[in-house]
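As you look at this complex, bear in mind that one protein chain is not there, while each of the others sits in place.
This part shows chain A:
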Amino acid sequence: MFTTGAESLLLQAREIRDEELGKLCTRVCALLQKEDWGPDALDALRRLFLIVSATKYSRRLGKPCVALLQSTLCSPACPEQLQLLCAAVLREMAPSDSLSLSCDHIQNTRQLGLVASVLLAQGDQQQVRSLGQRVLKVLESRQPEGPSLRHLLPVVSKVTSLAPDALHEEQTRALSKRLGDWLRYASVQQGVAHSSGGFFSTPRARQLGPVTEVDGAVATDFFTVLSTGQRFTEDQWLNVQAFSMLRAWLLDSEPGGSGAPDADDKSELEGSTRSVLSATSTASHLLPPQEWLREKAFEYCQRLLEQSNRRALRKADSDLQKACLVEAVLVLDVLCRQDPSFLYRTLSCLKALHTRLRGDPAWVRALLPVAQFFLHHGEAAAVDADAVYQHLFSRIPAEHFHSPMLAFEFVQFCRDSLPLFGRNLGVLRTSFPNLFKFLAWNSPPLTSDFVALLPSLVDAGTAVEMLHLLLDLPCLTAALDLQLRSLQAASERPPWDVSIRAPGCLEAFRDSQAQGLFQHLLRAQASGTVERLTPLYRLLQPLAGCARVVQCAEAVPTLLRAFFSAVTQIADGALASQLALLLLERSDSLYQVPGYEAGVHRVLSSQFPALCKLHPPLVVEHAKELLEFVGGPRSGGHVLTSVVWAIGEYLSVSWDRRCTVEQINNFFEALEALLFEVTQSRPSTTLPKCPPQVITVLMTTLTKLASRSQDLIPRVSLLLSKMRSLAQSPATGSMPGEEDAGAVRTRATELLNLLKMPSVAQFVFTPSVEVSEPRYHRDTNTALPLVLRTVSRLVEREAGLLPG
């Protein structure tokens, strides 16, 4: 496909020198000047386009060349291929100051469309507006059945989306009226077929009969995009285009922008009266243009809803039916927002539609706009849409998590509709296990969306359960994989990872003992309970190397950070305690995916101190659990470092009056033992070398504890001198590297110095709350670093004076 020959062609085009480009331009000029529109010109223009578009830096083509390109574009006799290339080259050079293209004198609508594409690329609002005016003039001047008006409608749509004020109100109203006509009154006969005739017969035109529906039946009502035939008339083309631009047009052409004052003015009473009036279509031809268009659009959407019920003969038409259904519901939503009188007529048919769609898995993507409609209008219509949301959140994610497009649309729906959920937010929140299935299966495209969604999903009642599930997300991915394998028959392109066969896992999935745990993991709603999934980690180990699981594992640290930043806003003391304990518990109980534990530990180690800061008494409250954690076996250093630091920081009477000397002593002993263990043990293949941060934080914490329970000071001084001498002698293998040893030495010295003045040590290590707020520039007496530095200098000078 993309051979090295093509790669070299691209590079050639980028590196072509100005002289060669100049030669090509001259050649192009010569050919276009004498209107030689044969294959030479085509070839030259193709090369020119490649050269101009291949590089991101601008190319100079010379004024005569640009002028000739413009005149060729506007010339009536030039073949389409060359005109397209001229337009493409001019567009590629945009925005360009030397463009003098004008659309004023072009009559051919196809050419006008091409010129428009160049002008729209210039980025000049004024040009856009004048283009819009010109196009409308051409539209208005033609007969409604005139040829090729379909080249112009997309231009109008683009112009109004780029410059909403490009058209005057009068023009907008006139075009709205015509759009309504095209939507509703297109011909129901197929276009005329011209057969060229054989040797003996004359060419004649054949009438092909009426248009058909997608299932082959003769059309029962007016023409829509779901009507088929062998040939189409011009007004049927306009019908297709009008519907394609309808939603954008309705939104852009509202007077005063999207907050239409017209709709706001109508009171409820008036709305209900109008609904009685508009229920009869005889009054419709008396409507002003905007209302006329809305009425016709409404009828069109009703017809599409009916047509989407038919069984299409071709697959492409079946796909189009779904797209049309979605669009019809979206247009109805806009119509009801602009004119609440439509609501009465729409609700019943949408409820029927929902019932029809929910049973059919092929139409699942169409359920989202229906749910959105009920979100927007349910309150106003006093309709209880609970059943809709229940079905949406409890069934769909569990059955369709493996479809990437549905997953994306579902998550976007949740994000966009957040402000509208109101009292239904509870349904969204309790369905987080189901929502996480989308994330577990499709993590790369959905991670950033979930980071934005998490703050709204986090709730004090479910936070603990959610954290467990987030930590188990890769395990959920593996379980979903197994679920798919066990449920689906083997198809040619199964959604699970085909490179990994896991027969043992499938058996485990069906095993009755593990059933309960699997069901808990794959639950649809927050259950309020927490289960230890450790047995599952073992069972699912063969799938841990699976690419999808690894991708999910890479996304989890980001999600954890988002979770914690959301939960710390709403957590009270009790919740902070629970979460902190959860961190400790889970730090060594994780699904073993390569690289996962390290990533999670990094996040947990920064979050544990944050939780302690939120609720400092938790260190004292859970002293027992912390002692167990410190004394027990562990693999990673990050979490331990932050736990030890938190102990040193918050285990004091100033943070919690219940802190006893006994507790301090207990911790001291445990940490002392730990310090000996990490420094004395020889590094082996199973135990990694101890990072110096662990040693220094242990020393600092021990010193802090000693400053609070002063009997311990002699012990800790001894310990520190031992550490210092250990760091000085390179014989032990536990402290590699001169830098690390130096850091330990320096820290040990500082701490020893501080301990020489116990009351200062206490002040330094357990500062009161006022002191620990940095106010260096305001109050030098209470600045901690200054105190530290002064003490160090004092002690060193003193030490220098003392003998030995």
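The working rule: contacts are C-beta pairs under 8 Å (C-beta built on N, C-alpha and C of every residue); 3 or more make two chains touch, one makes a residue touch a chain; residues count from 1.
Note that contacts and distances are computed from a predicted model.
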For this session: Pick, from "malate dehydrogenase", "AP complex mu/sigma subunit domain-containing protein", "EIPR1-like beta-propeller domain-containing protein" or "Glycerol-3-phosphate acyltransferase 4", the protein name that UniProt gives for the chain of this complex that is not shown.
Result: "AP complex mu/sigma subunit domain-containing protein"
Problem set entry | Of A:E399, A:D449 or A:E625, the one touching the omitted chain in the full complex | A:D449
For this session: Kindly state which of the options A:Y185, A:F408 or A:F421 is in contact with the chain not pictured.
Result: A:F408
Exercise. Thinking of the whole complex, not just what is shown, which of A:L32, A:L85, A:L250 or A:V716 touches the missing chain?
Worked result: A:L85
Exercise. In the full complex, which residues of chain A touch the absent chain?
Worked result: 1-3, 5-7, 9-10, 13, 42, 45-47, 49-50, 53, 56-58, 80-82, 84-85, 87-88, 91, 93-97, 113-114, 116-117, 120-123, 125, 151, 153-155, 157-158, 161-163, 214, 225-232, 240-241, 243-245, 248, 314, 316-317, 319-320, 322-324, 326-327, 330, 365-366, 404-405, 408-409, 412, 416, 442, 444-445, 448-449, 492-493, 495-500, 546-548, 551
